[in-house]
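As you look at this complex, bear in mind that one protein chain is not there, while each of the others sits in place.
So that you can tell them apart, the chains are marked A and B in the order they are listed, and the count of residues begins at 1 in each.
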Amino acid sequence: MLENYLPIVVFIAVGMVIGVAPIVLGKLLGPNKPNTAKLSPYECGFEAFEDARAQFDVRFYLVAILFIIFDLEIAFLFPWAVVFQQLGWPAIFAMGVFLLLLTVGFIYEWKKGALEWE
Amino acid sequence: MDFSLKAMLPEIFLATMTCVILVLDLYLSDRFRRVTYLLSQVTLVFAAVFAIALWDNHFVLMGGHFVSDKLAVVLKTSVFIVGFCIFTYVYDYLRERDIRISEYYILALFSMLGMSILISAGSLLTLYLGLELLSLPLYAMVAMIQRQNTASEAAMKYFVMGALASGMLLFGISLIYGSTGQIHLDALPVAINMAEQPDMLLLLGVVFVVIGIGFKFGAVPFHMWIPDVYQGSLSPIVLFVATAPKIAAFGMLSRFLWDMFGAAPETWQSFILIMAVLSLLLGNIAAIAQTNIKRLLGYSTIGHVGFIFLAIYAGNFAAGAFYVLAYALMTLAAFGILVVLSQRGIEIEDITDLAGLDKQHRWLAVMMLLVIFSLAGVPPSIGFYAKFVVLSALVDAHVAYLAVFGLVMSAIAAFYYLRVVKVMYFDEPTQTREITIPHGTNVLLSINTLATWVLGILPGGLMAICLLLY
Partner (left out) sequence: MEIDWLKFFFYCYAALALFGATMVIFSRNSVRAVLFLVLTFVASAGLWMLLQAEFLALILILVYVGAVMVLFLFVVMMLNMNLSPLKEGFVRYLPLGILIAATIVAQLVWVYKNTDMAALHLGELAQKPADYSNITELGLALYTDYLYPFEIAGVILLVAIIAAIALTFRGPQNRRSQNIAVQVATRKDDRLRVIKDVGPDSDLKA
């Protein structure tokens, strides 16, 4: 089974070489003469006013966590989709209950207004 | 797939009703918020009835992942009854402070569903999932209502400690599974006995699982979260965190240690003993220095956990079950009184906030006195009888020196409990205030408090039930 993944390993290896090689080559071949002026941060002629990182709204976090939950739900759907014909009604019923639970969660989100943006 | 609606009715009913309440609550206007409360109460009553109905049956269902036996029935029923009392005590507190009532009730119901699943766990997998379902709503409850920075700190500590405990538990479970190839609790003893010599890998797995359980109980040295969570959170949340999960944690402990290693107690006894002794020492001695009543009760919890673990060490699980039920009953009343007292903008935080309670509300002071005496183990209260059962179990197990140690620690405990009584009865009140208790709450709280003494005077019935469990 694992030999099927050989092309992927080759792909990863080639990808890594292509990603890493230019950086290493640049480091090795390029001239490197740093001085204070070159290394100081530059912002239109002024000293940098603030950090590049700005604070996020907490709502992004909420959206991200809700995304993860539904992402996990999909992870459960894959194996189910493969075998439900084999297993018949009990499996369909089981997934029905699972999806119902998450639908309740979805109704909750919707009615609470957690999905609204301004 | 073996499935029986009857056997799983408490869980299925609780899950279904919680979802119904969740959706219904969204469509209720604030004026009808009481409907959420009443429905939650009805749900718990029915769940308890369905649980009791299973008393005479023994089920192993869902491919062995679900077990319903007498232990499950008793612990589940206790959890639901405790939940019912909690919901009654906290209603007015939450409503007065304009706290989101429905979230509290819904998260608590989900947590109780987790407890129920944990108590009925037939495999290590459901044990873990039940524990997660129990803990997740608790983390949210502690963090949800932020009154001050201590609440955030408490929530953070609780969450990080809980996550660490879950990780340890999962690691232990995977070691046990790797060593035996079995995940069902009833198949494990067979697999363990088949090995000719004690398996180190298995032993390491047990160590990690016991650590995970110790975290949930708050036994020393895994107690760090207890004082901060008790002090930092609002009283209604402490009331919930301190009572029902302990019953479920006992269910987990006895499922794991009794079902799996009942035949080989030498694998776990030493860890349990260390945790018991340290908990008794630290819980009772650190409690002396506390000025915050919730923190004091937190340390006293650690001390009580020490007694529960002593009972387990002696191999007397029935005594442990009796102790944990007694503890839940007493803590329920103690924090219940604190919740009821915190009204009209006053939060009961320090012991001095109780000063002169006798002059403000005589009956509440009497109830608090009864509960505190019971916690201290004054005969003939339930606290006394529970300690007595544990100590005599130790004597029967030929470890009388531990019984003496337990006795000394109880004497130390009596000192700091009596300090609270002194403040209540002999100190002058700092402010005059009127305390009003709703009629229903008063009746239930009184029954709760009197039960801590009636069951101490007549412990036979409860003890007989506990003896039937093992």
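Going forward, a residue touches a chain if its C-beta (ideal position, glycine included) is under 8 Å from a C-beta of that chain, and two chains touch if they have at least 3 such contacts.
Computed from a predicted model, the values in this text were never measured in an experiment.
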Of B:L28, B:A53 or B:A143, the residue in touch with the unshown chain: B:A143
Contact partner of the left-out chain, one of A:L28, A:C44 or A:V58: A:V58
Absent-chain interface as seen on chain A, which is shown: 1-5, 9, 51, 53-62, 64-69, 71-73, 75-76, 78-80, 82-84, 86-87, 90-91, 94-95, 97-98, 101-102, 104-106, 108-109, 112-114, 116, 118
Contacts of chain B with the absent chain, listed as residue ranges: 1, 15, 19, 22, 62-63, 65-66, 100, 103, 106-107, 110, 113, 117, 123, 125-126, 129-130, 132-133, 136-137, 139-140, 143-144, 178-181, 195, 199-201, 203-204
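What we mean here is this: only the chains that are shown with their structure count from here on.
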Euclidean distance of C-alpha centroids - chain A vs chain B, Å: 39
Touch list for chain B against partner chain A, complex: 1, 19, 22-23, 26-27
Interface residues, chain A side, partner chain B - complex: 90, 101, 104, 107-108, 111-112
